[in-house]
Every structure is written in C-alpha cells, then in structure tokens.
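Read the structure below first, then the notes.
Here the complex is missing one protein chain, while the rest keep their positions.
A, B and C label the chains in the order they appear, each numbered from 1.
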Amino acid sequence: MSTTVTPAPKKVNRIGLEVIQYKGSKTTLCAGCGHNSVSERIVECFYDLGIQPWSVAKFSGIGCSSKSPAYFLGLSHGFNSVHGRMPSVATGAMLANRTLLGLGVTGDGDTASIGLGQFMHLQRRNLPFIYIIENNGVYGLTKGQFSATADIGSKQKTGGVNEAPPFDLCALALQWGATFVARSFSGDKKQLQAILKAAISHKGLAVIDVISPCVTFNDHEGSTKSYTYVRDHEEAMHELDFVPSYEDIAVEIDEGTTREVTMHDGSKLLIKKLAADRYPGTKIEALTTLQEAETAGVVLTGVFYVEPEKDTLMDQLNMVDEPLGTLPESRVRPGQAVLDQVMEELR
Amino acid sequence: MSTTVTPAPKKVNRIGLEVIQYKGSKTTLCAGCGHNSVSERIVECFYDLGIQPWSVAKFSGIGCSSKSPAYFLGLSHGFNSVHGRMPSVATGAMLANRTLLGLGVTGDGDTASIGLGQFMHLQRRNLPFIYIIENNGVYGLTKGQFSATADIGSKQKTGGVNEAPPFDLCALALQWGATFVARSFSGDKKQLQAILKAAISHKGLAVIDVISPCVTFNDHEGSTKSYTYVRDHEEAMHELDFVPSYEDIAVEIDEGTTREVTMHDGSKLLIKKLAADRYPGTKIEALTTLQEAETAGVVLTGVFYVEPEKDTLMDQLNMVDEPLGTLPESRVRPGQAVLDQVMEELR
Amino acid sequence: MSTSVLPTDSARAATLPPPVINDFCIQVATANGSGSQTSNNVMMRGIFQMGIPVSGKNMFPSNIQGLPTWFTIRASKHGYVGRKKEVDVLVAMNPETAKEDVAKLDAGAVVIYDEPLGLNQQRSDLHFYPVPYDKLVGPVCPEAKLRKLVRNMIYTGVVAWVLSIEMEEIHQALFRQFGAKKKKAAELNWGACQAGYDYAAKTFTKTDPFKVERMNATAGKIIVEGNQAAALGCVFAGVTVIGWYPITPSSSLIEYTIGFLKRFRNDPETGKATYAVVQAEDELAAVGMVLGAGWAGARSMTSSSGPGISLMSEFVGLGYYTEIPGVIFDVQRVGPSTGLPTRTAQGDLMSTALLSHGDKKHPMLIPSSPEECFEMAMAAFDLAERYQTPVFVMLDLDLGMNSWMADPFKYPTKPIDRGKVLSAADLDRLGGFARYKDVDGDGVGYRTLAGTPHSQAAYFTRGSGHNEKAQYSEREEDYVNNMDRLTHKFEHMRGALPAPAVDIRQGAKIGLVAVGTSDYAIGESRDQLRAEHGIETSYLRLKAYPFSDELRKFIADHDRVYVIEQNRDGQLLGLMKLDYTGEEISKLRSIRYYGGLPLDARTVTADLIRQEGK
Partner (left out) sequence: MSTSVLPTDSARAATLPPPVINDFCIQVATANGSGSQTSNNVMMRGIFQMGIPVSGKNMFPSNIQGLPTWFTIRASKHGYVGRKKEVDVLVAMNPETAKEDVAKLDAGAVVIYDEPLGLNQQRSDLHFYPVPYDKLVGPVCPEAKLRKLVRNMIYTGVVAWVLSIEMEEIHQALFRQFGAKKKKAAELNWGACQAGYDYAAKTFTKTDPFKVERMNATAGKIIVEGNQAAALGCVFAGVTVIGWYPITPSSSLIEYTIGFLKRFRNDPETGKATYAVVQAEDELAAVGMVLGAGWAGARSMTSSSGPGISLMSEFVGLGYYTEIPGVIFDVQRVGPSTGLPTRTAQGDLMSTALLSHGDKKHPMLIPSSPEECFEMAMAAFDLAERYQTPVFVMLDLDLGMNSWMADPFKYPTKPIDRGKVLSAADLDRLGGFARYKDVDGDGVGYRTLAGTPHSQAAYFTRGSGHNEKAQYSEREEDYVNNMDRLTHKFEHMRGALPAPAVDIRQGAKIGLVAVGTSDYAIGESRDQLRAEHGIETSYLRLKAYPFSDELRKFIADHDRVYVIEQNRDGQLLGLMKLDYTGEEISKLRSIRYYGGLPLDARTVTADLIRQEGK
C-alpha cells in the first residue's frame, strides 16, 4: 500500500513499513537468552499484522526481561517502570488513552514475587492489554536467585534446591479474570507467533506465560526451565494458526479436528487438536488440564482459555471513546454555571 | 486439673484456667458485627482445648477485623501491624519462636487487596499458622468501600455496584500451599468452633475464610455478605465434630456417612457428610467444588482440604527445635577459631 | 425549677453575668455512630445563617461505633474559626465521658445533659440544663427504632433556646440538610427539635451569659469541607484519571470528587464518562496508575495520608526522575505509623518533600482554607504538567474533614496549562526532539504522548540513567547533567508557585512563619499578642515548597522569626534550614504543637511569650 516508488523496492507490510521499523535498539541481554527470541517474535508479529508502531505503547517492570521493550518496536513509546508494579502503570496509561495497543513484557520475578498482587488485580479488571511473562524461574538480572515460579526440587546453579511450590501464572490468570490465557516457549517460534497475533487481536486482557530460558543462570542440569528440559517436557496442546481479519480468506476447516475462535476484531484463531480433546474450554476445564499437566510433569503449551467478548475495564467505567488524556478543555472543565450551582448548594 | 481449692470453685478448663482468662478487652466494634462472634469463638475454643494463653501469639493487619485480637486472649502477646502486611510479620515472629501457636486475624480488604501478594506467598511457605479472614466484602473501618472479595453485582450501601470478579481466598489458599482450608460463617457457632479447633491442632498453615457480616456498611439488601443473604444461601458441606487428642475417647463412626481426619497432634476431625459426597478431597476436587458452588450462587461452608503432615517452613529450613530468639550466645556466636579461619582464608 | 445555677452561691445567681454574644464554643459529646452529625450541622448552620462566623470541628475516634466523639462549634464575632480550647457550652450526650467532660470545663460554662446522668451534682460553678430526652422523644417519634437518632435533634432545640438561635433558621437548615427527597425524615426531626425547644422554654430559666445575635458577617458565604473544596478543584482542573485507595482522612476527598464527576462530567451527548476512577488494590498501585496516566497525557491524581504516602515512596522517585506529571494529595493525620488516624497534624512535610531514596525534591502546595484547596487543586495540575513532576498538595485532617466558612469559589480565569507537549505537527516542524533537553532554560524538556501519529514521536521512559535523548546511559556526564537540570528545574519552580501571604506590620521585630491550618490560630494569636502583650508581629504564610524568595526577605526584615507548625520535629523549620544560611537560621525560633488537635491561639501565644522571656 506504500505509494512512494523507491529505487530498490524493499519488502514492506500492508501499511507500507519495513520490518526494520518494528525493531528496537540492539539487545544488551546475554547471547542465547530466551528473551531475545520473544523480542524477535514481537517484531515479526507486529510487522506481519501491519500494526502502526505509534499506536502501540510498551510497558515493563525491572529485570532482564523488563529491559526487552527497548529491543523491539523502537517507534513505539515505551515505559520501563519499577520492579513488579508495571500493571498499575499500564492501567493508568491505558485509561488515559484507550486507543493505544498496550503491550507489557515482564519477568517471573517481576510478576510472581514482588508483583503478584498487582498481577492478580490486573486480572480482575480485564484491562485490554497484552501481558507477556518471560518466565525463566530465576531472577536473571540479580544473578540467579529462585523466583516464585521455580518448580519444587528445581536446582539453582549454585546448588540450592527450591522447596516452595511454584505459582502457575496461567492458572492464576485463568481464575481471576484474564480473558485470553496461553503458555508458550521462547524456542517454539510458530506457536508463539500464532499466540501473539491472537493476543494482539484480543479485546481484553491477554496473559501469555512464555517459558524463556536464562542461559546464564538457569540452563543447567537440574533446572526445569532450561532449554533441554523444556524441549524434553513440552507438550503442545494443539496446533495454532492465525488468520487476521483483513485477510479475506475463506478458511476451510475440518470440524472434527479443528476449532475456530473468532476474536473481537474478526480475526480467527484456528486450533487444531493434537492429542486429547484439548481445545480451550471452560475455566474449570482449563484449570484441571493445568493441574493434570503439572502432576504429569509436562510443560503444557497452547491456548488455555479465550473469552473474546467480555467487558473490559473501559466498558465497566463507561468511558468515552476518545483518549481521556487529550480531551479538550471544553469537555473536562465544567462551565461557570456548574460552579455557581455547587456554591448555591453550599450556601 | 487445677489443684488450688478456691472458696467458691469456678469453672476451669484442663489447665485450670477460667474462661475469663481467655478474654480480651472490651470490643470497640459495632454491636452485631460478625467479627465479635469470631472473637467469642476463639475465646471458647482456646478455653475448651486448655491452651496456655502465653503460648499463643496474635497477629493482625489494619481494619475493624484487625482490631479484634485486642478483644480475645488478653494474656497472649498481640501485634497489630500494618495494613495488608501481617503475613510477613507473623512469618518473622514464628521463625524467631517456632514454639508459639500463631494466630492471625485479618479482613478481606487487608488480605485480598493490599495484602494479596503477602497472603499468596504465605501459602507457598506453609507456615505453621492459623490465618482467619473475617470476610465482609467491604472495608469496614474506612466506611464501606468494596473489597476485592465483593461479588459481582453486589450493591454498596451508597448504591455502587461491583463489577470485578471476587477473589475466592479459599481457592487461592488451596492452590498455593495452605494445608488446611475452610470456610465458615460467623453466625454458625458450632461449625466455626469445630473448624477452629481442628485448625489449632493443625501442623501447617490453616486458612479459614469466615463470612462475617458488617452490620454498618454491608448488611443491606443487595449485599451478598449480609446476614440474611448468607443465611439464605449458606450450604454446609458436612457436619463437623472435633475430638481433641487428650480426650481418650473411642469414637464410633459410621464409615458410610462419616470420615475421620487425624490431625498432626493426634486430634480427630469427624466429618459427617450431609448431601453429596463432600468430604475434603484432592485439591482439584476442592477447587471444582468451589467453582460449582460459585456458579450455583451457594455460599459453601466447611473444610475443603486437609493435609495434616506436609513439611512446614521450619522443616524446609531445617531449624533447631528451640526458639531462635532465645538461643544463648554460645550457640549463635561462633568462637575465635572460626574467625581466625576466615581471616586466614582472606589473607 | 430544674436548672441548678451555681447553686451554692445564691447571691451571685441573682445577678446574671454580663452577656457573651457571638463568642463561644459549643461542644457536643456523643458516641461514634450515634447519628449526631445532622443535629450538629443544623445547629452550626442555624448560627451561620444568622450571619455569625462559625466553624465546626469533629473530634472522632478511629472506630465506627460506640466510642467517644466530640463535635465542636465555634461562633466568633471576630471571625476566629480556629480551635478554642475552652468549651463554653457542653452538650453531654455520652454517659461514658460525661464526668470527665464536665470536670474539664472552666467555671461559668453551660452543661446541657441527659437528666438521669445527674451531672449537676458534680460541680457548683457551672450552668446546668438537664433534659429528659427519653421522655421527650417518645411522643415525637412513635417508631422506637428511630428514637436513638431523633433524640439527638432534641438537643438542637434545647441549644437553640439556650443560645437564642432563631428557630426559623434551624428549620431552614434542617430541611436543607435532609433535602427534598427526605422530607418525611425532616418533619420527624423538626418535631424533635421543636420539642426540645419547647421543653427548654417551658422549663428553664436562662442563667448563663452566652447567646447569639444577628450579624452580617456570613452573607454570601458557603460552608464546606476542605476535601470537598479540593474535590471540586480537581473537577474544574479537568482531572481525567484517578487511582486511589481508601484511608482516613483522605477518602472523602476522592468520594466527593467521584460525586461531582458523576454529576458534571459525563458527556452530555453520550452520557459517557470523561474520566476514569479506579479503586486500586493499594497505594502503590494507585500512584502507579497516576504515573502511567500522567505519562500518557491524562491529568491524573490520587489522594492518601501518611501510611499511603510512605508506600508511594519508590514510585514517586520514579515520577521525579522520569519527569511525569501527577497530583498527589496528602491529607495529613498524626503519625508515625498508624499513629492517631483521626487526629490532625502537619507531620509529613519533610518526608514528603524528600520522599524516595537518592537525591530528589518534590514541590508541595499547602492550602489553609477551602478557597485555597479549590484553587491549589487546580494549580497543582497545571504545575505538574508545566514542570513535569509529581506535585503534592498537603492538606490536613482539620482542613480536609472539618466544616469551614468560605467565600464562594471563583471560576478559573486562565485556561488549563497542559505544559510542553509536542504534537505530530510540531514534530514535522521541528524534525525531532530530545526529551530531556533544556530548550527553554527552565529545566523542562518537551515531551510527546504515546499514540502521537509520527515516526519521531516515540521515546523510551526509564527510571534508570538516561541522556537528553532518553537513551539508556551510565555515563557520568549524562547523569550529572541530568541531575543538575533537575535541580535547576526545581529552583525554577520557586517563582511559579503560589506566593506566600504576607502581612508586614510597621516596626514589628518579630515575624511569624507558618503553613496550612496553623493560620487560624496564628491570626487569633497575633491579636492576643497585640492586645495582651503589646507585641506587634509580621506574618508570612507559605503556600508552597520550594519556598518563595519572599521568605528570605521576610527573615532579613525581622529580628526573630518564629516558625510555627503542627509536628514534633520542626519539619517546616527543617526544610527552611536546608535552604538558608547560618545568619538567616540564627533568627529562626520554633513553636511546635503535636497533640493531634487543631492548633489553638493560646498555645501559640503562650509559647511565643515564653520564648520572648516575658
């Protein structure tokens, strides 16, 4: 759709932007860090879907994972806030401008330790927002202490063994209001892409727990978040395909093996079952599935739950459609008559 | 067992104390407040079981509910801390003296809003502790705002309607490590007593969510935490009886209708089923039961889960049996030789 | 004869004391939650409507029901609306405190009490008016359930008789209070009120000297709480996003705001809200929302008190360093920790000015009247956006929750100042921008908002070190330059903040400096000092931190400057010391009160006289 004719035509997306316009600055994370793969997927998906970068706002807390918003979507505003409290910052920003596409990237330490309260309360509000946890079971940036998602029995690089049960962030999200809940693996390019694209099309809160190994502090034997362990124990629930709303393609699906979820914006998520009947179902089914996988020692990935149309916080608050932040004075400062009326009441 | 002969013999318990010795100062809560009933049950249970008051430590956060530790067990040390952060204070105290019987009383605002993170992390640690939530769906002390346990559609006294899903504190406790999880109603004297006594005998973390109506701000029509509503919607899962370990009574039970749970200290909780097969089962069963009750609009009460023998935080930390706080200097200050050794290593 | 008037001295009883007109203090002692607020308000408004300056202060416990509560109405022909320690008329409704309340009175005070309490036995130097409430309430209130509440209205009638408050004014105040919707309740209460009045008229002989007489000092005025005034200010400031968490004495500021927003800020066409209010899970989340919203362009605010402000520490440092506008009200109560949550103090001045770790300073606006609450609420939003930083508005419980007489608020004459925000068109024109560059010499950079449709709009906000272009930097020069610019910005604010109120008296050697609600006691104290000790004082009331340069001049112009404040540690004085030279500091003296009640004039006068060695 780009109309400018350039000497050497470059590959552009449907809004005429090149992929480089979706990139960020050079990563300062370790070579091989799972988080870098997630950044790459984000770049690809936003490019593929032709999303205007300046319509996106990026948020994070503190941690290696939380650094990553600097490494994708350089043309989007970004906010690297404080440790564990990104959800509130994002909530404020989204309320100020509901037309933004909000994308948060955080870590398991950020989310499940210091930030657990905010994470849980974010669920309750069903904020229209994509919340990605780059989950490596440790605090990368502070050099490898256990986080609250570390599995029981998991070993620290320095030898310590974790004894406390892990928080399953998908289970928490599921139970307390998120309307799109998925788990993926930073090494699973295709699945992560499909999930991300569906999340981008989702109306409410999308929580994506991405197992994203820390090569420096948690990729050793005895870790349950190492590349090897996850590769060995991952079980994808289903095969995913995403068909954006603007691609006017009639998709033929085999009703016996594939289910179609229509997102709020008309896009379609095609879910092809692999083994048992593992489509996203009710919350309690999803929870049971998660519990069973945990018991079986399986890292189950895929989309656990989708509820495309549930009211968001903005609906609950019955807000005007425009960004609150830039409403003109005439709409936010009542007139003299109103003041007079109140003064009269107080007389 | 009291051996002192008093002119007019008073009623005493098995350690020779009168019930008055289990009372606290006069309540300053509203007349009719559910919290007062809970205080009364606590007084009764500790008296009945003949627990030495000075072996108990009481903890709370901030709120009407959190005031109540002043109104029971006046001979026990008490600590009314800060809003929502009692779990950490209690954890510290219990680590300092693991021989204490720790009892926390808090509110739904204290626990589910500001304190949710600490509450959840407390579960993970399975601290030996009794954690009672006096749950009224509102912030009593700040005059009636919704808390995060208010049901969807529940009406505020001033007319507001709650739109966010409630946190089910039993479900949270269940999923993240509490080893005794129950719900009761401040108006159900017998059930609350049995549950409290069993909790006192429990080795690990016991979470008791007590629906405790706020007569001043949340007892009106449209509230789902009013006396009327709870009376109308309560469904006790089972009938409970508690047999303390020191009562050497052979209890005859009908295996068809009653199950017996042996607590860590040898006490027995007798659970007689009422309707469907609602004994405490696995976590996932309990969660399902909770979800179903929620869907059915039923306030389900009873014991959801008991795991009498799971390792506590003290076991995990492999701590000495004595209170750490009063270990003599000889056991906590290493000798000169140790210092010399370290100095040598640093040379 | 049912009043016992100085019964041991019948000679004196014969000669009535000279009348004390429009200059007394009524205290109603009740129990919390017993529903006396309406009666008290009606009483206060009745006096107010007669043109007499009044103020109403509620001293309530930190619980919901059953503990002692005292409501004090001061009527003052001089317009003194600060606290007065001496109670002239005690309405003793609470059996629990009655004895102690009576014991505290000065000789000659009035006691209106429930007859069965027999308080007249206790002292012989007071004017007692016993009222058989239980007997009176039955006939006027057939429904037994309501009697507990209606009982209170009886004393309003009795007081009206004792003090000559006109019953027409009481009637008007009462019906106004109940509003059109609760007419029936109003009728019921009016009956009780009349019963009290009639009983008094029939039974008592007036022996005390206190009474009201019509004046014309309240015409056009309003009665309002500081929190209510600040709420209105927020609404007219165009607040758009609020994150909050309940805490006494701050909750009502937000609750009033919500009330006004619902009435006046729904879009007239769609009925939709031009604002968003979220009850957060705690204060950390509340201020996080404020910063997120401020960053994305909203006029955002929160309100809290000490414990909540402490919890905001880390986030406020982020706001300072990333330069995000936001307004934070601190309605101060007595600390430290939970302290006395229903008592008043100016105890957060220093910790708020210096909130958060590391180097930083935060501007504070400090109103002392409802008018200023209204104006400064608006000013705070402008300043926050103008200077891109969190701005604190420091009220206290006394100002926020008590009832104050005020002039009607003036509609803002200036348009809203949204500060330096670049649009897409601006970016086209400029060809880019550097977020943290001091282009205009005021230390304030230009910012863009997320969503600005321009490929050069984006920048990255972070609480870590950054250069002018908002890029991550650990370079020494970048850090130092940035921090120096922040200092410069802070200094630049001095001129832009509300100027102090200064009253220089010719020849006065003594200057007084204060903030906020200390104003009322000081005004009255200055009169006392002049009248009783012949001491003339100048007075500078600061309205903001960082302090105006006028303060420096004020110190220079006086020999001794008393810094008067409501905290233990001399926090205002401390902030001044941070700014001033040894020579200037040598002139400073400290008067501190920290008992939790509103400051009163006598305390100031006595301490100053003591320090002056007189």
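Brief remarks on what is shown
Keep this in mind: a contact is a pair of C-beta atoms (placed from the backbone, for glycine too) under 8 Å apart; a residue touches a chain by one contact, two chains touch by 3 or more.
Here the structure is a predicted model, which means the values were calculated and not measured.
Taking every chain of the complex into account, the omitted one touches A, B, C. From the set B:Ser65, B:Gln118, B:Gln145 or B:Gln191, the residue in touch with the chain omitted from the display is B:Gln118, counting the whole complex. Among C:Asp267, C:Glu468, C:Glu584 or C:Glu612, only C:Glu584 touches the chain left out of the display.
Checked against the hidden chain, the listed residues C:Pro53, C:Gly288, C:Pro325 or C:Pro341 yield one contact partner: C:Pro341.
Residue A:Cys64 is the one among A:Leu17, A:Cys64 or A:Met314 that touches the chain missing from this view. Within the full complex, the residue among C:Ser310, C:Ser369 or C:Thr605 touching the omitted chain is C:Ser310.
Interface note: of C:Asn22, C:Thr38 or C:Ser62, the residue touching the hidden chain in the full complex is C:Ser62.
Considering the complete assembly, chain B touches the hidden chain via residues 21, 25, 52-55, 57, 59, 69-70, 74-82, 85-97, 99-100, 117-118, 121, 125, 313-314, 317-321, 323-327, 329, 331-334, 336, 338-339, 342-343, 346-347. Touching residues on chain C toward the chain that is not drawn are 61-62, 305-307, 309-311, 313-314, 317-318, 320-322, 334-343, 345, 347-348, 350-352, 354-361, 462-465, 474, 476, 479-480, 483-484, 487, 567-569, 571, 574, 577-578, 581-588, 594-597.
Those residues of chain A that touch the chain absent from the view are 28-31, 62, 64, 67, 82-84, 113-114, 116, 139-143, 145-146, 148, 216.
Assume only the chains that are shown with their structure count from here on.
Chain centres here are Cα averages; for chain B and chain C they lie 40 Å apart. Mean C-alpha positions place chain A and chain B at a centre distance of 36 Å. Shown for chain B are the residues that touch two or more other chains, namely 113-114, 116, 148.
Among all residues of chain C, those that touch two or more other chains are 281-282.
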